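Every protein chain of the complex appears in place save one, which is left out.
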Amino acid sequence: MTKIIEVNNVSKSYGGVKANTDISIEVQQGGITGLIGPNGSGKTTLFNSIVGYHPIDSGSIRFEGKEISKMQVQDIARLGLLRTFQQTRIYGDMNCVENMLISMPHRKMTIREAFTTNTRADHDRAEHLLDFVGLYEKRFLRSGSLSFGQQKLLEFAMALMNEPTVLLLDEPTAGINPTLINGLIDRLKRANSEFGITLFIIEHNMRVIMNMADSIYCLAHGELLASGTPSEIQGDQRVVDAYLGAH
Amino acid sequence: MTILRPIFYLALLAFIVAAPFIAPEFRTQLATLWIFIILSMTWDMTGGQMGYNSLGNILFYGAGMYIAAVVGIAIVYNVGEYTNAAGGGIYKFTDTQYFLGMALGLVAAGVLCAGIAWILGYLLFGLRGPYFAIGTLGAAIAAGELVSNWEWVGGGQGIALPVYPGDDYENAKLFFYYLFAIVGVILFIFLRWFYSTRFAAAINAIRDDEEKAEAMGLHTLRYKLITWSIAAFFVGIAGGISGYQLIHFEPLETAFQTINLGIFMVVCVLLGGKGTLWGPIIGAILFHVVKEVTWNYLLGWQWVALGALIVITVVYFQDGLMGWLARVKPEWFGERVMEKPDMVAEPAE
Partner (left out) sequence: MDQIIGNIGLLFEFPVVNLKILLDGIMIGALFALAAYGLALVWGVMNVKNLAQGDFVIAGGYVAWTLDQNGIHPFLGIPVAFIVMWIIGWITYKLVIKRVIERDLFTSLLATFGLAIMFAQILNLMFGSDTQSIQLDMPTLYFADGFIDVPMSKLVGVVTALCLAFGVILFMKRSRMGQAIRATAQDARAARVLGIDTDKVYAFTFSLNSAICGAAGAIIVMAWVIQPFYGITYSIRAFVIVTAAGLGNLPGVIAAGLGIGALEQYGSHIFGIGYQQAIAVLLLLLVLFIRLLQQRRKRQVLQ
């Protein structure tokens, strides 16, 4: 397996708050990598640094060997590196199908293709993916009227519609009904195995992440605390302490 | 419905063709109405559909006017000398020269205005919300001021173009009415198609949440530039035609009329309903009719009343006619009915 994302010694602070200090992380192509850590440990900040939401103070970030730490958000997204938001972001005034169709991978389109109408196949694919995440019944509802959990699922489906190479998911199971979580784990795994999308997932639910990831990184107070396979992480006393003594 | 639609459009087209004969005394006003329609429809491309509210689209109108005029003159005479004489009468144009010059001028106006929009867009599309509005307003004002200092194109005096060939002034009125109408109809047909494309869905995404659209990898800047350039293309042509119709025009009050036409087009769109195909058209008709009817009764207070109309529209009636209709009669707007939960259970098609 090759490294698709390499984060090297990245630091980022907001004013006085050191949100990330000297973080180094690798995401393997084709795998599922987990990122855990107590609240405020800097996970979302790291995601934002990777996808270009803010400048980093120091360090380097590479995607498929290419330095991306100075690039703009849309240029990075166009490389096929996509993220979902912790506070979901969808086009609230449009219905689910429209949301899906807008998420077509424009980076793979020529201008000529952009100036065509969506085909039957595009609609089918949109509905298929909505079905995949369990929103088929709601497909013509205004997406802003969906519940938070449903919006999360829609955002996930939109990301899949975009055919990314790597997908960064910020707490995909937050707000999802516990009885649906097993189904979601299954879908995430299928997105990884069937669609071949590399996943990098922030997750608070230990059961979920231990179940899915091949390797896990743990942050605490903005620093990298531990990394390894799920079983290694589970047995790591520092991780247990960080979670129990997180105050 | 499927049969009604072509019939409706044919009837509309027939009406457009017949209008100057139904009301021959209003030919000039009807031509002006087309200017309003064209400017409103193009304003809505960025304002309503893309969420970029420009206060400076009038720049393309003024630029188009000047470009078309300069090209039309330049194929026969030296522009600097011509403008210096301030239409002193020694400059004659044959019919061929007149029409050829106008045709070339209009093409140049459209193309160059699209180019101007592309270049300006690079600077201005990094600005969001109110900054974009103010930036475009600034660009339009600056353009007017610079042109009024540019002696080669007549400075503050403006340019006097040759009059329409022939002695019958009615012919000129008809000619310009139909010229505007052709541009307007083409624009309408274009937009009907344009708004159905993936491209239009992408600019709607930019309007609804540009940050999300960027995060999804849309070519946001490129799409914005293309949209504004297309709008500028049509506005430039409309401006070019206006120049020939007016015969004489000057920079600040006619060409780059920032606070008149420049803001009217925004009000038209708001009146009719932003982000819809028909809203800008209906708004333009409404605005123009109200303006023409009340104009003479307002005894000098017209412009104050227009300012008040802007304020009232913005404050109390911003959804416009179409927005209001969509609220009271949602079933008229086809797909909205699908939003009702009880319809969702139906299988797709």
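Observations
Going by the order they are written in, the chains are A and B; count residues from 1 in each one.
Assume a contact is a pair of C-beta atoms (placed from the backbone, for glycine too) under 8 Å apart; a residue touches a chain by one contact, two chains touch by 3 or more.
Since this is a predicted model, take the numbers as computed values, not measurements.
The chain that is not drawn here is touched, among residues B:16, B:285, B:310 or B:326, by B:310. Across the entire complex, the residue among B:29, B:53, B:84 or B:197 in touch with the chain not shown is B:53. In the full complex, the hidden chain is touched by subunit B at residues 53, 55, 123-124, 126-131, 133-135, 137-139, 141-142, 145-146, 148-149, 259, 263, 266, 270, 300-301, 303-304, 306-311, 314-316, 318. Touch with the hidden chain on the side of subunit A covers residues 52-55, 72-73.
Note that only the chains that are shown with their structure count from here on.
Here the CA centre of subunit A is 43 Å from the CA centre of subunit B.
Interface residues of subunit B facing subunit A in the complex, by the touch rule stated above, are 196-199, 201-202, 204-205, 208-209, 211-223, 226, 335, 338-339, 341, 343-345, 348. Remark: subunit A residues 51, 72-74, 77-78, 80, 82-83, 85, 89-95, 98, 101-107, 109, 111, 113-118, 127, 137-142, 158, 162 touch subunit B in the complex.
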